[in-house]
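Please see the structure below; I have some questions.
One protein chain omitted, others in place.
As written, the chain order gives the labels A, B and C, with residue 1 at the start of each chain.
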Amino acid sequence: MISIALDGVTKRYTKGEHVLTPLENVSLEIASGDFFVLLGPSGSGKTTLLNLLAAIDRPDAGRVIVGGTDLAKLPSGRLASWRSEHVGYVFQQANLVPVLTAYENVELPLWLFPMSRAERHRRVSLALEAVGLLERAAHLPRQLSGGQEQRVAIARAIVADPPLIVADEPTGNLDHESADGVLTLLSRLNVERGKTIVMVTHDPRAAARGTRRMQLDKGQLLDLQPAGTP
Amino acid sequence: MARSLPLDYAVRNLARRPLRTVLSALASALVAALLVAASAFVRGLDSTFAGAARDDVAIVLSSVAQRDVLRSTVSAGAGSLIEADVPEILRVGGTPAVSSEIHSGTNVRLGPLSEARADEVAHPGFVRGVTDRAFLVHEAVTLIEGRPGRTGEVIVGRLAARQMGVPEESLAVGKVLRFEGGEFTIVGRFAAPGTTIEAEIWAPLSELRGLTKRDDSSVVFVRVERPGEFAGLELFALRRLDLELVVIPSSLYYQELVAYFRPIRALAWIMAALIAGAAVFGGSNALNAAVQDRLRELASLCAVGYSTWALARSLAVEALLVAAAGGVAGLALAKVALHGGSIRIAMSAFRLDADAHSVLVGFGGVLLLGLFGTAPAVIRIRRISIATALKEP
Amino acid sequence: MKLARLIAKNLKRRPMRTLLTLLGVASAMLLFVLVESLSAGLDRAMGGTEAARTLVVYRQNRYCPQTSFLPESYVERIRKIPGVVSALPVKVFLNNCRASLDLVTFQGAPAEELLRARPVQVLEGDAARFVRDADAALVGRAFAARKGLRVGDSFRFGNITVKVAGIFSSAEPVEEDVVMTHLEFLQRAGPVNRLGTVTQFEVKIDDAARAKEIAAAIDDQFRTAQEPTDTRAKLAFLESATRDLREILGFARWLGIGCVAVVLALVANTVLMSSQERVREFGVFRTLGFREQHIAFLVLGEALILALGGSALGLGAAQLIVETSHVSIGSEGVSVGFRIVPALALRVALVAGAAGALAGLYPALRSASRPVVAALREA
Partner (left out) sequence: MSTRTILSVLVLALAACSQGSESPPPPADPARPVAVLPASLRLESAPSAALSVVEVRAAANGTEVAVTGRVKDIVATRAVFTIADLSLKSCAEPGDTMDCETPWDYCCEDPARLAAGVATVEVRSGAELATGTIQTWNGLDHLKSVVVVGKLTKDDKGNATIIASGIYVQS
C-alpha cells in the first residue's frame, strides 16, 4: 500500500531558446489504493508527472513523496533499486525486448533481486497467469498481438509486486477489444490486489475506469468528478 | 537511366551518424596504411634484387656453385681469358668491361685494431672485392662522397650501415673497418639506387685475395656491347669446359634471387589479404547498418520512383567517400610511419618507401574494399519490399 | 550471469552484423596470432636449455654452414682445452642459407657421440639401428611432421639418400627440425667429397660463466692455422643466424599492432550501432530498476564477446594452419616454427580483451549515462 504526495512541484525543459514548463507549482495527493486517472491534451505534462512519480525524472522545485519517501532526497544511486521495488511502469508501446520470450521479458525485473530460480519461476508464472498469457510464455514479442504484448508488459510491471503501477496511455495503440482487456486487468489489479494505479490517458472510455480523475492543462491540475458520480 | 540521387544525399547521410562515420574512416585509414606498408615491403624486396639486373650484363660463375655467388670460385685468370676470347665485350676507352670480383659474407668490426675492445661485436657484412673495372659494369653505382678506394681503403654503400645494423655515422668517410684480418679506411660512399649493391662494402680485389688466402675470384661480371648478346660468352664457357664456368644473364640471376624470396613475399601478401578481409567485413557491417537504420526512408524513396540501383549507387558513393577520406589519412600515416625505415635481409637491405606504387595499392585497395563492402547492403536494398519496409518502426 | 545471457541473445538479434564483425576480428587477429606465434617459435628456439653451456666453433668469417670448412682433426685439440667437457664435430648440409620456408638441414656427427652429446630422446624407431647402419638417420619430430616421414622411410635430398631409423624429440627445440646422420656419410654425400672436414664443433663446457674465456682459448689455439676459428656461445650463434628472421618479424609485428587497431575500430563501430538502436530499450531497462552499471555491462559485454569471440576464431584458424601446414621458416641452418603456446593464447585473449574493452568503453558510458526520460523519447 502506498500513497503519493506532490507538493509544489515545478518542472521545466529548455528546448533551444524556448523554456517549456509542463508543471508549475503542482500539488496533488493520491491515496493508497486509488485508481487515479490523469487526463489532458497532448503536451500538457501528463507524462512528465508520471515520470516524476516513477522516479525516472526529478522536479526542478517542490517535493515528490511516494510511500513516505521523498524522492528528491534519495541519492541517485538508490533511485534505480527504489524503482525496482516500488514502481511498475506500463508504456503506451509495450517496449518488450524483442530477443526475449514473453516469459523472459516478464522475468527481467526479477533479475535485480536475489531470488532462487524456482521463486522467479513461480512469480513469473503468477504474473503471466494474471494477464491470461501463461500459455504464450515461450513466444517472442513479434509472435504476439498488440494487446497481448501490452498484457505481457503489464505482467512485467507487476511481477516484482510493486505497490504502485504507473501507466502512460496503455491503450493508446490498441483496438477497442484489446484496450478493454488491458483496462479490466488494471482495474482488477487495483481492486483485487490493492495496487495504487496512476494512469495517463486521453481516452474517455479508459478514464471511466478510474476511481478518481483529474485534468492537467497548462501546468495546472483540475479536479474532475469521480467516475460514476452524477 | 533512372534518376540518380544527388551526391548531397550521400554526404548528409554520413553526417547523420558522425561517430560511426569517423570510426569507419579510421578503420579505412589503418587498412590503407597497412596495405601501403605491406606493398612497400614487397616492392623493396623485389627491387633490391631485381634492380641490379641489366640486359647487357652477364655473370660468369663456377658451374658447381649452384648459382650462388658466395660459393662460386672462378680461377683468377678467367677474366683475362674471357677478354681475349669473346669479341662481343663492351670496351670503354679500350678497357674491356670485365670485372672479376670476390663476394664474401664476412664479419666486420668497427674502428681500428688499436682501439678494439675485448667485448666488441662483429657485424655480418657483405664485402665485394673489386677492381676499377667494376664501375664499367655496375653502372648504377655512383660515388656520392669521397673517391674510389686504393689499397687499405674501402668505399661503402649508403645502406651498408643499415644492413650491418650499426649507426650511420660509424660508416662515415674517414672511419676505419676491420674484416678478414685487414684494416680499411673508408674513403668514399656510393649510391646504387634500388639495388642490393647499396648494402655492400667495396674493397680492393687483390688485397682481399691476399687476406682471404685465395687465388681466385668468386665471379666475373661481363658487360657486352649489345643487350642479350651473350652467345660468345656462352660458347667460351662451353669450349673451355676445364674452367667449369656457367654464364647467367644478370637479369636471370636476379630473377632467381627474387624467386627465392617468394615465400616471404607470399607471407606479406597473405598478411595484406587478412587485413583486407577484416576491412571488407567491417565495411559491409557499417553499410548494412546504414541500410537497416534507414529501411523506411529507402522504401519511401523507392515509392517516389527511385530505382533500387539508384539507392545502391548512392550507398556505394557513401562508402567510397568514407574509404577515400580514411585512405588519405592512412597514406599520410604510412608516409610518416615508413619514413626512413628500412629492412635488412639476406646480406642486403632495402628502404621502405611509400612510393607511387604502394600508395596506389593502399588507396586503390581501400576504395575497392569499400565497394566490395557495399555488396551485402546492395543485395539487401535490391530485396526491399516497399510495403513491408514502410511499416518498419 | 543473467545479463550475460541477454548479451548473447542480443548478438543473435542481428546475426549478419555479429557474423561480419566476428569474421573481421578473426582475420585481423589471425594475422596477429601468426606473427606472435612465429615470435614464440623464435623465443623457443633461442631458449634451449643447453644454449648457455654450449659453444659453437665455426670457421672464422663464415656465417653460412655451406662455406665453413674446418679440419675434423681440430676436435682433439679442442678437447684438451681446460673447461671443455666434450666436443662434437658436426658436418652441416642444408639446401640454402637464406631465409626460406622450407629449410632442410642435415647434421652429421659420430653417431654414438652424437646421441651422448645431444639432449635427444628417440620417440619412435631404434637408436641402435641408427648407430649400426651407415646410411641411417634420426629425424627430428618437427621435420618428420613437416615432410610426413615415418620410421623405415627412405628420404632423398639431392644425392643424399638416408633411411629413417628413428624420430626424436629434443630439449633443444631447433634440433627437432634436423636430420641427424653419420658424420662420414654426410662428408661423402655432397657434390664434393669432404672427408676430414666438418662445418662446426659443438663444445660443452663445465661452467657457463666461463664461456667467453674458454671460447677465447679455443680461438687462440687456431689463430695462426690455415683455417682459423670463431667460437661463440650457442645463443649468440642462434641470434646471428636468425637475424633476417627477427628483422622480418620486427616489421610484421608493426602490422600485427595495426591489426589490433583495426579490431578496435571494428568492434567499436558494431557496438556503437548496437547501442544506438537500443537507446529506448535501455531506457525501459532503467525504468524497470536496472542501474547504470547494468547498462554499461550489457554494452561492454557485447564488445568483449565480439573481440574475444573473433579472436578465438582467429586463434583457432591459426592453430589449424600451424597444425596442418607444419610451416617453418629457416635461416642459416636454424629452423623456427610457428608455435601457439598457452602463454600466447593468454596474451591474445588479453590483447583482444583490452581492445574490446577500449572499443566498448565509450558506447557503454554513453548508453549508461543517458537520462532515462530522454532515452524513452527516442524513436
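We take it that a contact is a pair of C-beta atoms (placed from the backbone, for glycine too) under 8 Å apart; a residue touches a chain by one contact, two chains touch by 3 or more.
Just so it is clear, the model here is predicted, and its values are computed rather than measured.
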## Note on the structure
Of B:A76, B:A172 or B:L252, the residue that touches the missing chain is B:L252
### Summary
The one residue from B:A316, B:L333, B:L352 or B:A389 touching the chain left out of view is B:A316
### Absent-chain contact - pick from B:K175, B:R240, B:R296 or B:K335
B:R240
### Query
Looking at the whole complex, which of B:V98, B:L367 or B:I381 touches the chain that is not displayed?
B:L367
### chain B residues that touch the omitted chain in the full complex
39, 42-43, 46, 50, 53, 55, 63-64, 66, 227-231, 234-235, 238-242, 244, 246, 249, 251-252, 254-256, 258, 313, 316-317, 320, 357, 360-361, 364-365, 367-368, 371
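Everything that follows uses one rule, which is that only the chains that are shown with their structure count from here on.
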### Query
So which chain ends up closest to the centre of the protein, judged by Cα positions averaged per chain?
C
#### Entry: Chain at maximum distance from chain B, centres defined as averaged CA atoms
A
### Query
Where the CA atoms of chain B average out and where those of chain C average out, how many Å apart are those spots?
26
#### Entry: Rounded Å distance between chain A and chain C, as computed from the means of their C-alpha atoms
62
### Message
I'd like the Å distance between the centres of chain A and chain B, where a centre is the mean of that chain's Cα atoms.
### Response
70
### Query
On chain B, where are the residues touching two or more other chains?
none
### Message
Where in chain C do residues touch at least two different other chains?
### Response
none
### Query
So in the complex, which bits of chain C are touching chain A?
2-3, 6, 9-10, 12-13, 280-281, 284-292, 371-373, 376
### Message
For a test of understanding, state which residues of chain C touch chain B in their complex under the given definition.
### Response
14, 16-17, 20-21, 23-25, 27-28, 30-31, 60-64, 66-67, 96-102, 191-192, 226, 230, 240, 243-244, 247-248, 251-252, 254-255, 258-259, 261-263, 265-266, 268-270, 272-273, 276-277, 329, 379
### Task
Going by the contact rule at the top, pick out the chain B residues touching chain C in the complex.
17, 19-20, 23-24, 26-27, 30-31, 33-34, 37-38, 41, 64, 68, 70-71, 104-107, 122, 124, 165, 179-180, 212-213, 260-261, 263-264, 267, 271, 274-275, 277-282, 284-286, 288-289, 292-293, 337, 343-347, 376, 393
